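Here is the structure we will look at, set down as structure tokens.
Here the complex is missing a single protein chain, while all its other protein chains stay put.
Moving on, here comes chain A:
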Amino acid sequence: MRGWDGLVSSALLGTDRRPAHFEELPEHIQERLGDGGLLDAAALATVYKRAGRKPLRDLGPLPAAPGQDRPLPRPVAIRRLAAMLGGFQSTALGEWLRAADARGWDVPPEHLPALADFARNRAEYRPLVVRAAGRRASWLADLNPEWRFLHAAVAESNNPELWTHGNALQRRTWLRMSRQQNPAAALEALREVWPTESAATRADFLGLLADGLSQQDEEFLESALDDRSKEVRRIAARLLARVQGSQYGERMAQRMWSHLVVSQGVLAVDLPKRLSAAMERDGIDSQNPEGIGKRAWWFLQIVAATPLSVMDLGWLELPVEGCAPEVLQAAWAEAAVREGSVEWARELLRANASTGSRSPAELLRVLPPEEWVRAVPALREHMDLAELVGGLPVPWPASLGSMILDQLAKVGTARGWARLASIAARAVPADVLNHPITREPAGEEDTWRRRLVETLIFRREMYEELS
């Protein structure tokens, strides 16, 4: 405003030294000022300035996020979501998001910032939050660098620009999606850029080939066994072991046969005496972990990487000479998990075989879910039930859920069941949440039983609200 700076400098220096001049001020102010002094003029000018404020011009509004919104769930469901984001039963958050998405509901957009912050350090929630954010996902990712992971949604458009020019996360997502849609094309894309990528990126991208793995990948994986990076070599070997009918499997089978003979109903083992360069190239780890000798460790790895098709289920019954039978059992368990062999997993569980560094639960996971309930009672005799079912993917089949809840309903509030109860509270599927245990009195004390019942009821109400 005209004349204002003059007022300020008079006020700064003092009117004794610099008397104020009002001639430069707008006429309206001069008219009203009369014989007023500096402060009167400043008051008029201040109000004049405030009243004369103009709107901002030439601002570019943010572009609109393209796409359509879905309907919102009922207010009571939204209130529950807000309560969970506020820290109340927040472990059910993922389940709420999945259920809402499956039923076609949107998340109210005002909750997206809190959800994005929640998922920022919890990778397992990210895909859920990307779904929940819908058309706003990449729009929000552009606004706040901390939410870049929301860009995962963009890759769904399969835009090759993201692969050639995207950031690390966008490229990774693009490759993962592309691998799902067309494994050969994804391999080709990776092969093109392979020589120029850093070791960490090579290892990361190579691991993505696990999805849609086939013989077509073999040649590339073989070449990766000679990679400069140890981590890349390790991943390549692990993947090759999963390619059916591969040269790699063939090599491992030959190695096994040179150290194992089946004769007259006995498995005779002659443990390898040294580790050849070829074996190391194929990913055999020279350094034995605690609890097993070097040579047994090498042998275990060879058998574990050998295709189960060259072995016989009947071997499980045979006596072993030359090493502890557990070495072979652990190797078979490893191979059964790697190949997802239902038959081997079933027989190993039935024989109560050693599973080495793996948990029997991992064998259980190989079985179809409807068999779990039958396998569990026998396994319970040898291991903690909570440890066994804790490794199974959730939600459990209804049969297993009912069985565990039936069991818990019978045991009162005995301390030892707390861990199983806390696993079951989250893992039983939606259709057994109405189990009779939820209608029995859970007592006044803060016991696992009460927490279990509270969680089951919380989840049941959650599903009812979202229906």
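In this section, a residue touches a chain if its C-beta (ideal position, glycine included) is under 8 Å from a C-beta of that chain, and two chains touch if they have at least 3 such contacts; residues count from 1.
The working rule: contacts and distances are computed from a predicted model.
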Exercise. Pick, from "Acetyl-CoA acetyltransferase", "Carbohydrate ABC transporter permease", "Dihydroorotate dehydrogenase" or "SWIM zinc finger protein", the protein name that UniProt gives for the chain of this complex that is not shown.
Key: "SWIM zinc finger protein"
Quiz prompt | Candidate in contact with the missing chain, chosen from A:4, A:174 or A:396 | solution = A:4
Exercise. Would you mind spotting which of A:26, A:113, A:322 or A:391 touches the chain that isn't drawn?
Key: A:113
Quiz prompt | Of A:63, A:145 or A:393, the residue in touch with the unshown chain | solution = A:63
Self-check item: Where the missing chain touches chain A, by residue
Solution: 4-5, 7-8, 10-17, 37-40, 42-43, 45-47, 50-51, 53-65, 72, 75-76, 79-80, 82-83, 86, 88-89, 108-110, 112-113, 135-136, 139-140, 143-144, 438, 441-442, 444, 446, 450, 453-454, 457-458, 461
